[in-house]
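A protein chain is absent from this complex, but the other protein chains hold their places.
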Amino acid sequence: MIQFQCDYNQTCHPAILEALGRVGMEQMVGYGEDHYCQEARRLIRQLVGREDADVHFLVGGTQANMTVISSALRPYQGVIAADTGHINVHETGAIEHSGHKVIALPARDGKIDASQVKAAIDAHYAENGPEHTVQPGMVYISFPTEVGTIYSLAELEAIHDVCRSSHVPLFIDGARLGYGLCSPQCDVTLRDIARLADVFYIGGTKVGAMMGEAVVITADELKRDFRYHIKQNGGMLAKGWLLGVQFLTLFTDNLYMRIAQNAINQAMRLRDALKDAGYTMYAESPTNQQFVVITDEELQRLSRDFLLEPWGRVDSTHMAVRICTSWATTDADIDRLTAALCAR
Amino acid sequence: MIQFQCDYNQTCHPAILEALGRVGMEQMVGYGEDHYCQEARRLIRQLVGREDADVHFLVGGTQANMTVISSALRPYQGVIAADTGHINVHETGAIEHSGHKVIALPARDGKIDASQVKAAIDAHYAENGPEHTVQPGMVYISFPTEVGTIYSLAELEAIHDVCRSSHVPLFIDGARLGYGLCSPQCDVTLRDIARLADVFYIGGTKVGAMMGEAVVITADELKRDFRYHIKQNGGMLAKGWLLGVQFLTLFTDNLYMRIAQNAINQAMRLRDALKDAGYTMYAESPTNQQFVVITDEELQRLSRDFLLEPWGRVDSTHMAVRICTSWATTDADIDRLTAALCAR
Amino acid sequence: MIQFQCDYNQTCHPAILEALGRVGMEQMVGYGEDHYCQEARRLIRQLVGREDADVHFLVGGTQANMTVISSALRPYQGVIAADTGHINVHETGAIEHSGHKVIALPARDGKIDASQVKAAIDAHYAENGPEHTVQPGMVYISFPTEVGTIYSLAELEAIHDVCRSSHVPLFIDGARLGYGLCSPQCDVTLRDIARLADVFYIGGTKVGAMMGEAVVITADELKRDFRYHIKQNGGMLAKGWLLGVQFLTLFTDNLYMRIAQNAINQAMRLRDALKDAGYTMYAESPTNQQFVVITDEELQRLSRDFLLEPWGRVDSTHMAVRICTSWATTDADIDRLTAALCAR
Partner (left out) sequence: MIQFQCDYNQTCHPAILEALGRVGMEQMVGYGEDHYCQEARRLIRQLVGREDADVHFLVGGTQANMTVISSALRPYQGVIAADTGHINVHETGAIEHSGHKVIALPARDGKIDASQVKAAIDAHYAENGPEHTVQPGMVYISFPTEVGTIYSLAELEAIHDVCRSSHVPLFIDGARLGYGLCSPQCDVTLRDIARLADVFYIGGTKVGAMMGEAVVITADELKRDFRYHIKQNGGMLAKGWLLGVQFLTLFTDNLYMRIAQNAINQAMRLRDALKDAGYTMYAESPTNQQFVVITDEELQRLSRDFLLEPWGRVDSTHMAVRICTSWATTDADIDRLTAALCAR
């Protein structure tokens, strides 16, 4: 059984485990104030080109999202997001649990655009009595999105401009950031992300780490007392160096991008093969999540050897399924899946 | 200037003020445990035909909604509502502030139907990993809705049946309940409401009272410790008898329904006149809120003598406006407005 | 049966009801934007000597406390208060419900002092890892306190100075403000309160109004979007003029202070009589709440004719009871109670 249902189904890149092993019995201060974390922060600031950025390591994505968003919003504010955004659908209402509405805008291909964002903000202030409605206080986008798409630089800059002129900070969820940046379709760099977002995170969990997301805060007004927010939300890892060591490893010798590139290469191989075989893609994804339409029988047959993720029913006999590659996907994995898919 | 922009623009029915005056300097115990409240509760239980119901008096609608909903939901649950529902758009995110998602379904004419509700609940449990998504824990509907429409008895019973079989309680926001029950189109009685809802409220603020909503809880599992919820949410009025006296007055000699009927009669007169004059109604409302399409110039002209509520732009030259009648609207008010509207 | 158990057991001063009656069927815009509210705000700004203050009318004390405090604090901050403070004991955890810890300091006579406040703030920042503990973000005191005592001007100024130098705003709960200001022991004026507090409220519910607390915000950083907070917390009264009319009446011709003075006069008469009769006072209160130690039998006997509030057991045969006078207490009331108490 080969698993393609998600991109977090293997422990971590061997270099990570080795690095943790090298720490051995070294004694360390807790809560992310150790030298590994300091070094990883320094490295990340360099790579993103923002020496002034604050960098915090959190364990997981939902935790990062809820901590960042609830720290930025005042009680009566909400966060604008695509209706397909992770915070709107797959976090058990963690944002609402923290007291805030997700102001969901209809997504196209998993994305929202600057004009939608502007319209939502303008509509609020145009209300006769805006205080009766939730004030937009942050914009959340995912890069790549939950359906594998990515924003172009022009799209990001347009959203950034709306946010800047509306004094609404922009937050980019980069749980799969590496997979976005490595896409052949991507015209955005890590430095662009850091320049355009007020806060974003570099996902480790899905890109080679055991766990961990590196939150990068570039906007001064979002930096204040962020460690209190982390602690209060249960996200301050006692042995913080576990995260520091991992990010230090990932950002040494460009490991992060190299292993992300593997996922993209494998995904593109799969996509090309599927298209050649006449399959309909459910969504046009240039990243590591591919969505293909197959018949129910095909799904049943494939499920003997592969774990795929049913994504949604297309019609009475067809399903869309999600197939994820990752940093760990091998040529052989894709060959076997492609062969099975094409053997219809 | 005659105000038609809402139905809470006059203090109260004279009988209410008289009744409060009759209390005079009588000394009373606080927090709704006085004899007026007790008597009002008794009367309401009788009228709704549920001797076992708990009745609580709250000051306002947003307060009632947030207290009822947050008392009924577990932390990870959300409340299903029409996307046009008051809790979803005009309460500054009070429900989210209490920690819960409003699971918004697309409304038709301000209403949601049983099949939508069932589909939303079923979809949750059909998820692969439902614990990653918000669990539906209550259904909220407004009677009448925010656009003046009402549910038929059949529609209500269907929603009730879905709720019952899903073990999801049904909450009916009756901020304008009287105006719904008096509509010529209404085939629902107050007893039906009490039979079909697990909890609902009878609105006073918009139907003759100074302020106050009578929350009626019929489902045993929602009754527990409700006074704690009221107090914690800042809704326990120190001088509770202010509410008891008002509801006692409203439910004596059928005053509530009589004055609600006036609003409906005036609204129907207005609607008929507008239709006769060739106006397009923006929504088909059988209750006290009427929505009519007028030109921008008409709105400007009318605004010299009347306060109407702009509801939304229809096209580049037309607006929909809301016109509310109330318990206090007079024949003369409607005559003047009708004359002005028809003088085009 | 004469009730002395609290100071909110009678509807309102007759002038209030008359004023509401005079409004009659006047049509008004909602949510506190009517001309009565505007006028009442203007009057209050004048009286407190702060033309720059924002004034908001809320319905009740718990609502005012939770709205003010939760609007001022960041998520990881708490509010310093006396352990006997109303927010710490009698609001069903409304502050915690809004997400914030009440940092309770041991009170002496219902009060905390500047050195305690300073010590608590200093202790936080002296922590090795302050982000693991709740950051003090506001100081809450009651004037008068829950046991009837009042702060001297020197005490208030000392607390103010600590707050100012620590950048922690000071909030004064004035649910019984009038009763404090009228006390013979009081050397503080309303203008002092407005000068020393960053936000405070003038209580109406307990001082002649039906309901209502006038929140006065003097610190600019606390003013932002306060109406959103009110609405989100369910505290925005639809018919806002009900509160405006009441405060306008109370602050016309000094009515508020005149009726507060009556409560104090009656309380002092009672206190003097009790002391003359040899009673032990449980607390030394210079305001309208008196606390006296009586035997269980006395309490039983008195309870046939008077409603007193048991406050706490003193020993196996004695209780402390609270006796409240109010704006409405008459000479005859006190005469009867005094006679009964002295007839032992």
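Should a chain be cited, it is by its letter among A, B and C, assigned in written order, with residues numbered from 1 in that chain.
Assume contacts are C-beta pairs under 8 Å (C-beta built on N, C-alpha and C of every residue); 3 or more make two chains touch, one makes a residue touch a chain.
Being a predicted model, the structure only gives us computed values, none of them experimental.
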{"item": "Contacting the left-out chain in the complete assembly, out of C:V89, C:A273 or C:V314", "value": "C:V89"}
{"item": "Residue of C:R22, C:H132, C:R224 or C:K275 in touch with the missing chain, whole complex considered", "value": "C:H132"}
{"item": "Touch with the omitted chain, as defined above, among B:G60, B:G99, B:G178 or B:G208", "value": "B:G99"}
{"item": "On chain C, residues whose C-beta touches the chain left out of the figure", "value": "75-76, 78, 89-93, 96-102, 128, 131-134, 309-310"}
{"item": "Where the unshown chain meets chain A, residue by residue", "value": "1-3, 5-6, 8-11, 17, 20-21, 23-30, 59-63, 66-67, 91-94, 97, 205-206, 210-211, 228, 231-239, 241-242, 307, 328"}
{"item": "Interface with the unshown chain - residue positions in chain B", "value": "31, 70-71, 74-76, 98-99, 129, 131-132, 135, 225, 227-232, 236"}
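To be clear about the criterion, only the chains that are shown with their structure count from here on.
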{"item": "Identity of the chain that, by mean CA position, is farthest from chain B", "value": "A"}
{"item": "Type of chain A:chain B copy interface by residue overlap (half), same or different", "value": "same"}
{"item": "Length of the line joining the C-alpha centres of chain A and chain C, rounded to whole Å", "value": "50"}
{"item": "Distance from the mean Cα position of chain C to that of chain B, given in whole angstrom", "value": "33"}
{"item": "Inter-chain centre distance, chain A versus chain B - centres from mean C-alpha coordinates, in Å", "value": "42"}
{"item": "Residues of chain C engaged with two or more neighbouring chains", "value": "228, 231-232, 236"}
